[in-house]
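Apart from one protein chain that is not included, each protein chain of the complex appears where it belongs.
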Amino acid sequence: MPFRLEKRQEPSRFMVYATPVAAVLLTMIVGAIIFTLIGYNGIGAVREIFLTPLTNSYKWQDLGVKAAPLIIIGVGLSIAYRANVWNIGAEGQYVMGGLAGTWVALATYNMTGPWILPAMILAGVLGGALYAAIPAFFKVRFNVNEILTSLMLTYASVQLIYYLIRLPWKDPMGMGFPQTRLFAEAARLPTIIPGTIVHLGVPIAILVAVLAWFIMSRSVFGYQMKVVGAAPHAARYGGFSENKTIWLAMLVSGALAGLAGVLEVAGPFQRMVPGFPTNYGFTAIIVAFLGRLNPLGVIFAGIVMAITFVGGEVAQTTIGLPNAATGIFQAMVLFFLLAGDILVRYRIRRVQAAVGTA
Amino acid sequence: MEILIPIVITLVGAATPILLAALGELVVEKAGVLNLGVEGMMLVGAIAGFAAQFYTGNPYFALLIGACAGAATSLIFGFLTLSLSANQTATGLALTIFGTGFSALAGAPFSARPIELMRPLFPAELATHPVWRVVFGYSAPVYFSFFMVFAIWYFLKKTRGGLILRAVGENDLSAHSIGYSVKGVRYAAVVFGGAMAGIAGACFPLLLTPQWAERMTAGRGWIAVALVVFASWKPFRLLAGAYLFGLVMTMELYAKAGGGPLSVIPSELWAALPYLATIIVLVLISIRRDASTNAPACLGKPFLPSN
Partner (left out) sequence: MPHRLELIGITKRFPGVLANDNVSFSVRPGEIHALLGENGAGKSTLVKMIYGIMQPDSGEIRWDGQPVQIANPKAARKLGIGMVFQHFSLFEALTVLENIALGMDSKIPSRELESRIRDVMSTYGLLLDPHRTVATLSVGERQRIEIVRALLLDPKLLIMDEPTSVLTPQEVEQLFEVLRKLAAQGCSILYISHKLHEIKALCDTATILRGGKLVDTCDPKAETSRSMAEKMIGAGLKDIVRAPGRSLGQPKLVISRLSTTKTGHFEVPVDNVSFTVRTGEIFGIAGVAGNGQNALLDALSGEIRSDDKDAITIDGYPLGLLDTTGRRKRGLCAVPEERNGHAAVADFSLSDNSILTARDRLGMVMLGLINSGAAKTYTGKVIADFAVKALGPASTAGSLSGGNLQKYIMGREILQKPSVLVVSQPTWGVDAGAAAAIHQALVDLASAGSAIVVISQDLDELRALCDTMAVINMGRLSPARPVGEVSVEEIGLLMGGVHGSTEAHDAVPA
């Protein structure tokens, strides 16, 4: 064997930041090869998915709108995963946030006032947090694996949408379509750049990420999340309760997923439809990892994943690449990232080479 | 009495894929590895099995192809977590995302092109009377799942190979220091789990709905993972758990078909019921305090020998 792995004395900070970039680049190269091999225009696919959204300025607003929910959810997940709390059900919490916001929007349909939108957002945040409280409670009280419960609740939440828009919330003028009525003006998220689709959710996403970064790096709360995740036994010795941390991590990540949900329903959708669950909650898992569980990194990772979403749509129309290809590219990014993780703690050494060995 | 017979038959059909996938995951977890990518491997197995049946019309070949596809997918997981010591939870999730995307891409050309369902294993003459159908009326994967429940129990409990596998899952460092190949055993277990998940996935188009539909496994892979916990890593309890879920899903089918007292409850609640039942079952099993003590001690932890 010409190479071997050698443990580094200290984890490499360079590799922590270099591997996500390398993962994206490798995905582009390997993706082009694989898609060519299975009979698609591989180079075209990579160009359309990864580059067109960046070079075509008309697509930038799409990027912002797609990146915002990914960043907001990704920030919440990055906090939870730091604490070793595996909230996989962000999609469900996102749905519940959207439903809670929809409920406020429908209840205030005949009212106006600047308080409606904040009330919707508050409801969305609470909706997401409360839905995340279920796995938190079961985890803390009965030690039930939060991965399974939060995921199962996601499947259930989608059925709840179907039920609500089929019966109680159905648009009376909707010609039988299962969807709610269009929200009133006061319940719609304003756009911030006139003439574009860029809505208030975009600056909120950046604000959330920066705030989370400050809290995670400077506060006792952030320290608590990190120490419980890195060494629960040491955390208890240091005076941090593991149960309290599970609660906090779940509620924060659920609240942010709920926030993303209500911003989506009040912004791009402006009504609740069956297609509301758009996989943002699952893609945000990749975003959190690609951002190295660092809220500032999550901003960049959210943009990268938004690029693949927007680019996937482009590739679908221009070169006829099925939409599912986007998912494969996203999974490949995560595979390469996880594979590259080993370079943070180990270095590759040539066994024969005598040059430069310590 | 007579009306129970079709219910039992539907129940067994719905439970079999979950049972097969869960049996595979049980062996993987007994070796100390937590592969959360069951859903992804099932989807890859489902599309591979579907395509094989579509082109050859030989369901046994289709099951074999499903097994191979599941095993091949599991090798990605094995390489990342065993050779590169990547985080098992994250890698399992990535595998599910990958399987979902891959099956959707590969399945796109097959939409709205039905295949033939797999026929029962025994000749129809044996199952003329309704009661005999409960015994002889199933296709081969059902009998295979019965056999595997027993075979896996026997392997784990009675054979040296099973003892070594359990030892690796209990204490990987000790197994390594005695001289067993921890990685070798775990690779074998992961590939076995992948093959079982692949067969389980192929059962969806071959046994249940003979059409390709994206995400047709609908979270059953996750339910299989939950069942392993529910069954306290014991094969025969897995059988009971899978049939419990088969019953819940059968009720959903009957409610959707309309009529009877079941349709009073909204169909969406029936559709959500398997997932809610999973949560309830996990909570109930966790209330019994000794449940988790049967978990393999090294479950989900990377193997990092000091040399």
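Letters A and B mark the chains as written, and numbering starts fresh at 1 in each.
As a working rule, a contact is a pair of C-beta atoms (placed from the backbone, for glycine too) under 8 Å apart; a residue touches a chain by one contact, two chains touch by 3 or more.
Everything quoted here is computed from the prediction, not taken from an experiment.
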Missing-chain contact, candidates A:Pro190, A:Pro203, A:Gly238 or A:Gly320, resolves to A:Gly238
Residues in chain A touching the chain absent from view:
6-7, 9-11, 218-221, 223, 226-227, 230-231, 233-234, 236-239, 241, 358
Which residue numbers on chain B touch the omitted chain?
160, 163-164, 166-167, 170-171, 173-175, 177-180, 293, 297, 307
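Everything below uses one rule, namely that only the chains that are shown with their structure count from here on.
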Complex interface listing, chain A residues touching chain B:
86, 88, 134, 138, 142-145, 147-149, 151-153, 155-156, 159-160, 162-163, 166-167, 282, 285-286, 289, 322-332, 334-335, 338-339, 341-342
With touch defined as at the start, can you tell me which chain B residues reach chain A in the complex?
36, 76, 79-80, 84-87, 89-91, 93-95, 97-98, 100-105, 108, 214, 218-219, 222-223, 225-226, 229, 266, 268-269, 271-272, 275-276, 278-279, 282-283, 286-287, 292
